[in-house]
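What you see is the complex with one protein chain gone and the rest in place.
Read from first to last, the chains carry the letters A and B; within each, the first residue is number 1.
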Amino acid sequence: MRAQRRQRLILLILSAAALSGSVALGLSALRQNINLFFSPTQVRIGEAPSGRAFRIGGMVVPNSVRRNATDLRVVFALTDTASTVSVSYTGILPDLFREGQGIVALGAMQGEQFVAQQVLAKHDQTYMPPEVSQALKAAQQNRERSRSRSAQ
Amino acid sequence: MNRFTAPLWVFLSLIVLLGVGLTLNPRELPSPLLGKPAPSFALPRLLAPQQNFSTAQMQGQVWLLNVWASWCAACVDEHALLLRLARAERAVPIVGLNYKDDPAQASAWLQTLGNPYAYIAVDRRGEVSLDYGVYGVPETYLIDQAGRVRVKQVGPLTAEIVEHSLRPWIQKLREEA
Partner (left out) sequence: MIAELGQFALSVALVMALLQAALPLYGAHKNIPAWMAAAKPLAYSQLFLLTAAFASLTYCFVTHDFSVAYVATHSNRSLPLLYRISGVWGGHEGSLLLWSLILALWGGAVARFTRRMPAPMTARALAVMAMIGGGFLAFILFTSNPFTRLLPAPLVGRDLNPLLQDIGLAVHPPMLYIGYVGFSVVFAFTIAALLGGRLDAAWARWSRPWCNLAWVFLTLGITLGSWWAYYELGWGGWWFWDPVENASFMPWLAGTALLHSLAATEKRGVFKAWSALLAVLTFSLSLLGAFLVRSGVLTSVHAFATDPARGLFVLIFLAVICGASLALYAWRAPRRVSPVRFALLSREMALLLNNILLGALCFSVLLGTLYPLLLEAVSGVKISVGAPYFNFMFAVIGAPLAVCIGIGAWLRWKKHQLAHLPRSLSVAALLSLAAGLALPLLSGKYSFSVALGLTLGIWIMLTTLAMLWARTARGARLRDFAATPPAVYGMALAHIGVGVLIIGVAVSNAYSVEKDVRIAAGETFSLAGYDFQFNGTVKAPGANYESIRGEFLVRKNQQLVATLYPEKRTYLVMKTPMTEAAIDPGFTRDLYVALGEPLDDSAWAVRLYYKPLLRWIWLGALLMALGGLIAAADHRYRPLPRRERETEMPLRH
């Protein structure tokens, strides 16, 4: 009987250790690897971190896409209809990258420019990444608020 | 709580979380334009480029303004619904605002898929769309007899939106008039 109890105890300790170990590990790994999401307005008012990677989302401003003649650098403006941030990216843009459509980019601010390591456009027909539509919504609500304030 | 019921509790909290997640997906956006006069404009027509379409033409009618483009995949989603709307009895006229599109491609697109629009205004540089605060395409506005925006739908229309939002509004506006 005692052997059996000891065996159960060992099992219990083992699984508890594995579970808490993986939770602790997971949470600390998560903390280092999450990417926060900011809208162009949040970037403009300085809410976004400098020198740390984050995601930015918005609509590509029509006619703003400029390609370098010699290398693969692309610069375009990203807007949530209230503010605009200039984004630069070196490489090949996804198939569904288009002016006037929502995209999400991952990268960091360098001075006034967002330098993207990765640009994502949705790979199906769904309309817009939810983060982008929410950022757009927030921008418009703010504008509405400031408009009514200035009217008073 | 013992080790046999624990999975059940963990699972139930997961379900609550997923339920909350389901409510977090916003599609219908409030617009500063709601209840306000729709910005007026006059633009060339897609299928009759010599003529202009002007919002003044729609004065006294309830009508839909649908922003679309031939390059927009989601527009195809709502197209069948628009066709059905246009052919329904006592239909409201649908005006298309062709957003940043190549006119030739736009016409070809309508030829393959069918044309639900009473008029199509061409907004090549997206200036009018900017006045309306268009986030992207497609978007649809319901405008009343006095030219005020009553409903704004971001993203493709669905049968549910038509039934639960557009139809009741149209009926109400017509009864008031």
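Brief remarks on what is shown
We take it that a contact is a pair of C-beta atoms (placed from the backbone, for glycine too) under 8 Å apart; a residue touches a chain by one contact, two chains touch by 3 or more.
Treat the numbers as computed from the prediction; the structure is a model and nothing was measured.
Considering the intact complex, the chain excluded from display touches A, B. The residue touching the chain not shown here, chosen from A:Arg8, A:Arg52 or A:Arg66, is A:Arg8.
In the full complex, subunit A touches the hidden chain at residues 3-4, 7-8, 10-11, 14-15, 18-19, 21-23, 25-27, 29-30, 32-37, 55, 67, 69-72, 90-96, 120, 122-126, 129-131, 134.
For subunit B, the residues touching the chain absent from view are 4-5, 7-8, 11-12, 14-15, 17-25, 70-71, 73, 76-77, 79-80, 83, 87, 105, 109, 112-114, 160.
Everything below uses one rule, namely that only the chains that are shown with their structure count from here on.
Annotation: 27 Å between the Cα-based centres of subunit A and subunit B.
Of all the residues in subunit A, the ones that touch subunit B in their complex are 59, 62, 81, 98-102, 125-128, 130, 133-134, 136-137, 140-141, 143-144, 147. Against subunit A, in their complex, subunit B makes its touches with residues 24-27, 29-32, 69, 71, 73-74, 76-77, 99-100, 125-126, 133, 135-137, 154-156.
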